[in-house]
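Structure first, commentary second.
Of the protein chains in this complex, all but one are displayed in their positions.
By letter and in written order, the chains are A and B; residue numbering begins at 1 in each of them.
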Amino acid sequence: MAGIQIERVGKRFGGALALDSVSLDVADGEFVALLGPSGCGKTTLLRIVAGLETRSSGAVRIGGRDVSDLRPADRGLAMVFQNYAVFPHMTVFDNVAFGLRMQKKPREDIERKVRRAAALLQIEPYLDRYPAKLSGGQRQRVAVARALAVEPAVLLMDEPLSNLDALLRLEMRAELKSVLREAKTTTLYVTHDQTEAMGLADRIAVMQQGRIVQADAPTTVYSRPASTFVGGFVGSPPMNFVKVTASGRSARLDALDLRPPADGDLLLGFRGEDVQLVPPDEGMTFVVKVAEPMGSHLLLTGSAAGCPVRVVAPPTASVHAGDRLGLRPDPDRIAWMSQDSGLALDGHA
Amino acid sequence: MTAPRWIPYALIAPAALFLAALFIVPLVQTILLSFDGGGTPDHLANYRKMAGDLNFTLAIRNTFLLVGVVVPIQLALAMGMAVMLQKMSTGRDIVLWIWTIPLGVSDLAAGLVWLALLQNSGYLNTVLFQLGLLDGPTPWLNAETPVTLFVGIVLAEIWRATAVVLIVLVAGFQLIPKEYSEAAEVFGARSWTAFRLITLPLLKPSIQSALILRTVLAFEVFAVVYALGGRNMPVLVGEAYAWQYENQNYGVAAAYAVLVMVISLAATVVYLYALRTRPETQP
């Protein structure tokens, strides 16, 4: 078992900066999700950790050992690729056994470990088949089994669920979580799907344009985003931001009195479910444009103080397009941001 | 809009008829002509004449030797070049273009190019002379120097026709997602092991196509040999040409043609069998 330390890693592709001095510590046994929109550099970072891509600057340590210049083979890790990379010309058994054979493990050892990994991922019936005969979900299991069979110190996964259909993805997510919990493997998991990151990870590192902008527990990332970007990217619907001007540590929005931690042009950030619906003259005025009954809740889209706002109302609420309501955000769950920098104001946390 | 059923047939008909007229018919004619006894019931006369000719065994031996030496070297060389191209990030396009220039060079022209290098007072001898290894112009391409003549032809063939193999292999490499060898490396394989266990098996269909293409063409070798050595080194197709053109004996020429075709087909069948892949093991 081992932790991963990523130290000021930078990467340029020609002139383009893909990673800008990224640092991240993953503790031994921890599951960290790298979350960000596509093109932000997640795969590049993961491949640098794996040794598949050269870094332009910085260093990578695994288990305290500097592995920056080692070959992938010598880094003691395993990886699950986005399209699985299950070898098509080998049976499922040979695929799962591949890493163990490369380590020149004794025959009985290989047999035993392959069987165990196969049992864990429920692919025992297919051990003699070729991958072409398997479904996407089964191939994905083979890829994970291949990675777990070598009992790696560190496991890297690049969007392993993104090629599955929605239902299967939900099922595999739960299964992956229970399997990995049991194996207690240090895991770095790349995804652009925030629900995946929220559900699986001990910690989420949110990336934006080649930088990590926040690395915190999922609940913290959700309710205390470090920037408007994080607030807007994590959670569905995204966090609402309403423009407010404060002076003397106080501000007023329609009928709502606020106590911001700073003065000047601010953004009042709140989650759609963290508001109370009140009569129009008791909160900030919210004009409903669209009301969508989602079953578990009623999603209201409209505007308040000239900013777009989404609110999650109880499914039974009787609200219609064109209605005017008052909104009263839960004061404990408000996230204040600076309008200029888009960064969270420190005062509140 | 559903297609009237005749449309595809109308579209392939011209090509099919043309190929029937200029591929199937001459094929049958060649076979018939080769078994034509010239009015006598001796249907093997042409073959007997062919086999009895002084040059026949030589031509067989030379052709097989050439193919046996040239094709493996070309495969190895092209494989090396394809791997190099794979590793290249900058300059790949220009290097690929340079390496494939010989694709457009005919075997006759290739023979003439290498004649310029290898003739008595050619560039090779100049270099050897300047290095002090030779005293003056020296012949390499005579009937008296069969080994160097053979080597010269091998060089010219490798120079000219490795590009075909290269193209097919590079196209094959492009069909293999690079995640496969990356996965192999992550799971502990050294580059050579990854190449042997992953890349090579996945490349097998391309290797097969390349070998079939190249071997069939290699058995047709003739103009390179003529350009470099004249009639000093008989080869099968060269003999067919000589019987047709110089001796005006179409029957024996046809017998040679049938022989070359049988050999080509046999080689193709061998490759199809030896390098077969199970369809479910391909990506």
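Just so it is clear, a residue touches a chain if its C-beta (ideal position, glycine included) is under 8 Å from a C-beta of that chain, and two chains touch if they have at least 3 such contacts.
Going forward, contacts and distances are computed from a predicted model.
Of the candidates "Carbohydrate ABC transporter permease", "NADH-quinone oxidoreductase subunit D", "OmpA family protein" or "Fumarate reductase flavoprotein subunit", the chain left out of this view carries the UniProt protein name "Carbohydrate ABC transporter permease".
Interchain touches from the omitted chain, evaluated on the whole complex, reach B. Within the whole complex, the absent chain has one touching residue among B:Leu44, B:Met88, B:Ala143 or B:Leu200, and that is B:Met88. When you scan B:Asn55, B:Ser181 or B:Ser206 for touch with the missing chain, the hit is B:Ser206. Looking at B:Asp53, B:Asp107, B:Glu157 or B:Glu182, the residue that reaches the missing chain in the full complex is B:Asp107. Although one chain is not drawn, the whole complex shows that of B:Met50, B:Ile176 or B:Ala254 it is B:Ala254 that touches it. Although one chain is not displayed, its contacts with chain B can still be listed: residues 1, 3, 5, 7-9, 11-12, 14-16, 18-19, 22-24, 26-27, 29-30, 33, 81, 84, 87-88, 93, 95-109, 111-117, 119, 121-123, 125-126, 129-130, 136-137, 159, 164, 167-168, 170-172, 174-175, 205-206, 209, 212-213, 216-217, 219-220, 222-223, 226-227, 230, 237, 240-241, 244-245, 250, 253-254, 257, 260-261, 264-265, 268.
Convention: only the chains that are shown with their structure count from here on.
As a whole-number value, the distance joining the C-alpha centres of chain A and chain B reads 55 Å. The touching residues of chain A, counted against chain B in their complex, run 50-52, 71-73, 77-79, 81, 83, 85, 87-90, 98-99, 102-103, 130, 132-133, 146, 150. Touching chain A in their complex are the following residues of chain B: 177, 179-180, 182-190, 193, 198, 201-202, 277-278, 280-283.
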